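One protein chain omitted, others in place.
What follows is chain A.
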Amino acid sequence: MDFKRIQWIFLLIFVAIDVFLGLQWYQGIQFDTVDTVGSTSVLKEMQGDDISFKRPSDKVGEGFYIAGQDGPEFVAHTTALRGVSTTYNSDTRMLNVQLSDKKRFKLNFDHPQRTLDHFIRLPQNVINGNEYVYSEELSRMTRHQVVYVQVVPAGKVYDSSGELHFNIDDGYVSGYTQTYISQPKILREKTPTISEEKALTWLYQYNQIPNNTTILWTKLAYTKLLDVNNTTVYVPTWFVGLRTNNNEEVHVKRINAFTGTIIKDTPQKVNIVNELQEKEVFK
């Protein structure tokens, strides 16, 4: 009889131990899957700060350093354009194109690319128009503009030096501004970039993402890193579009996808007087 009671006590004690060990083990397993550089714990911390986002991918991407000229060379082709008046601003390196009244057309604002995709392809409408594609993210940032971005051999450029901005007046396309990167060239072999997950968590750790924010989109695209003499060097960059919950405005944060450093608004300008440049001059 006593032995039976002891057995019962043992049974209860061991059930308790099992539950405890089971929980320990389960947490260990959970931790194991979390383990990758602790990003997941940072993501949890972000959720705790009321930052909402879709689960980011931890896949690494790939990209190049790209060099190109964003100078006025492409403007020489304005003669091919029909029914427009153009002005070129050499400071901003921007071509401003006004459509004649006859040429203006109505735009469905929900799906502007349906009409504009056809429009840009014709050489009498846009210079090198077939090198641009519609960007939903950038178009949503301003109300009266539709943005197309330039495609270089390795991806899209999200930079003011390779974009088409269509101006909309009363639902009609009245004209556009164009910037163009000519002769994009690959400078170095394909190199891995940081993952979307790293980009997000790092931005957060650099205090670039305020509390109570919604992350609307993330995108890996090229941005201007520096100007060397007359050439511009572009680098793969993670763009993160975010909106604080008490404000309608969308902000874009950028992080260099090779080095993981925050990209400031103005790119570095470097002037190197050396044989590189001389060679280019004499060529």
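In this section, contacts are C-beta pairs under 8 Å (C-beta built on N, C-alpha and C of every residue); 3 or more make two chains touch, one makes a residue touch a chain; residues count from 1.
In this section, contacts and distances are computed from a predicted model.
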Task = Write down which listed name, "Regulatory protein YycH domain-containing protein", "Ligase-associated DNA damage response exonuclease", "Amidase" or "Branched-chain amino acid ABC transporter permease", is the UniProt protein name of the chain that is not shown.
result = "Regulatory protein YycH domain-containing protein"
Inquiry  = Can you tell me which of A:Gln24, A:Gln124, A:Asn212 or A:Asn245 touches the chain that was removed from the display?
reply    = A:Gln24
Message = For a quick check of understanding: of A:Phe14, A:Phe105 or A:Tyr172, which residue touches the chain that isn't displayed?
response = A:Phe14
Note = Missing-chain contact among A:Ser135, A:Thr218 or A:Thr231 belongs to A:Thr231
Remark   = Residue list for chain A contacting the dropped chain reads 1, 4, 7-8, 10-11, 14-15, 17-18, 21-22, 24-25, 28-29, 31-32, 35, 37-38, 41-42, 62, 64-65, 67, 153-154, 185-192, 194, 198, 202, 205-206, 225-226, 228, 231, 233, 235, 258-260, 270, 272-276, 279-280, 283
